[in-house]
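Dropping the structure in here first, questions after.
The block that comes next holds chain A.
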Amino acid sequence: MNLKDLDWKPLALVPVLALLVLPFVGSPSTWVTLTVAGLAMGMIIFIIASGLTLVFGLMDVLNFGHGVFIALGAFVATSVLGAMGDYTGSASLWRNLLAVLPAMVVAMLVAAAVGLAFERFIVRPVYGNHLKQILITMGGMIIGEELIKVIWGPQQIPLPLPEGMRGSLYFGDAAVEKYRLIAVVVGAIVFGVLLWTLARTKIGLLIRAGVQDREMVESLGYRIRVLFVGVFVVGSALAGLGGVMWGLYQQNVVPQMGAQVNVLIFMVLIIGGLGSTTGALVGALLVGLMANYTGFLVPKAALFSNILLMMAILLWRPQGVYALAK
Partner candidate 1 sequence: MTQLATHDLTVRFGGHVAVNGVTCSFEPGTLTAIVGPNGAGKTTYFNLISGQLKATAGRVTLGGRDLTGTSASARTRAGLGRAFQLTNLFPRLTVLENVRLAVQATREGTHRHGMNLWSVWSDHADLVERADELLRSIALKDREDELVASLPHGDQRKLEVALLMALEPQVYMFDEPTAGMNHAEAPVILDLIRRLKADKSKTILLVEHKMDVVRELADRIIVLHNGTLVADGKPAEVIASPIVQEAYLGVTKEAA
Partner candidate 2 sequence: QSKEIRVAHIYSRTGPLEAYGKQTQTGLQMGLEYATGGTMMVAGKKIVLIEKDDQGKPDLGKSLLAAAYSDDKADIAVGPTSSGVALAMLPVAEEYKKILLVEPAVADSITGDKWNKYIFRTGRNSSQDAISNAVAVDKDNVSVGMLAQDYAFGRDGVKAFKDALHHAKIVHEEYLPMTTTDFTAGIQRLIAALKDKPGRKIIEVVWAGGTPPFNALADADLQKRYGIEVATGGNILPAMTAYKRFPGMEGATYYYFGIPKNPANEALVSMHYKEFKTPPDFFTAGGFSAAMALVTALKKTNGDASAAKLIPAMEGMSFDTPKGKMTFRKEDHQAMQSMYHFKIKVDPAFAWGVPELVHEIKPEEMQVPIRNKR
């Protein structure tokens, strides 16, 4: 991308917001704690939302079932990590990573495989029809959640964070949880890879074109069918990864967790603008920051901070901060 073409205003929003609240927070150490935690939270949200930016943003598929893949990833992680007690119990970060990485990989693979089936049996018949997508993916969501209950049981399952990832790092009087820093690294990797793939290849273009006129893309000789499946599967895998990250953050998982984060990530995408990876990142960071700032300054409003943020952004840019599509 040409640097001159870059629309910097939305990116500037994040630091501007942070600086704006500084005088209100008062104590600089509290401000640092809130800001760093908020940004890191934003990164976690970005990871769980990243799959949906592909599926909803590019393919225009309103997948309410996305949450199921998040929950699935988290549940798979409970099984994998549960079997690797030696590694998670160790206080060494490296041994912990040796457990968490396979958990991520397995979760992504399982989510991808289920995503493949989901695409085939649930989503395929309804491309291009939002209403039907909403309905049928809701159905898929219910089925997925119930199947999770059949396999893992209806109760909450603990997903303890490996020893070495617990606790905080201190910068003066400000504390930052270690896990959040790990999330920042993972989020940055996901962001980079997504951005690179979409910018460097025709995939992004093809998908957007395919959404507008499938027949034409096929007539140009592309197997859009395969591409859509591929994107959906990658989206599901990212959701699985997000599930692992989210589950480890919460340290316990419930079958309903997917439905619980659905609305949040939809809001992030609306703020960010459909189909824009950068937008999703900005949206997630804003949401993470806002939650902490309002939670600290006006706790009563914290509940509605996301909605207020979304409304404000939409009044400024009705298509979200970065609108790819018209």
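On the choice of candidates, all candidates are chains of the complex that A comes from, given by their letters.
Just so it is clear, a contact is a pair of C-beta atoms (placed from the backbone, for glycine too) under 8 Å apart; a residue touches a chain by one contact, two chains touch by 3 or more; residues count from 1.
These figures come from a predicted structure and were not determined experimentally.
A.B. asks: If you apply the contact cut-off given up top, which option from 1 or 2 ends up touching chain A in the complex?
C.D. replies: Result for chain A: touching candidate is 2.
A.B. asks: Please give the residue numbers of chain A that touch candidate 2 in the complex, ascending.
C.D. replies: 27, 30, 33-34, 37-38, 41, 149, 153-158, 160-161, 166-168, 175, 177-179, 249-252, 256, 260, 288, 291-296, 299, 302-303
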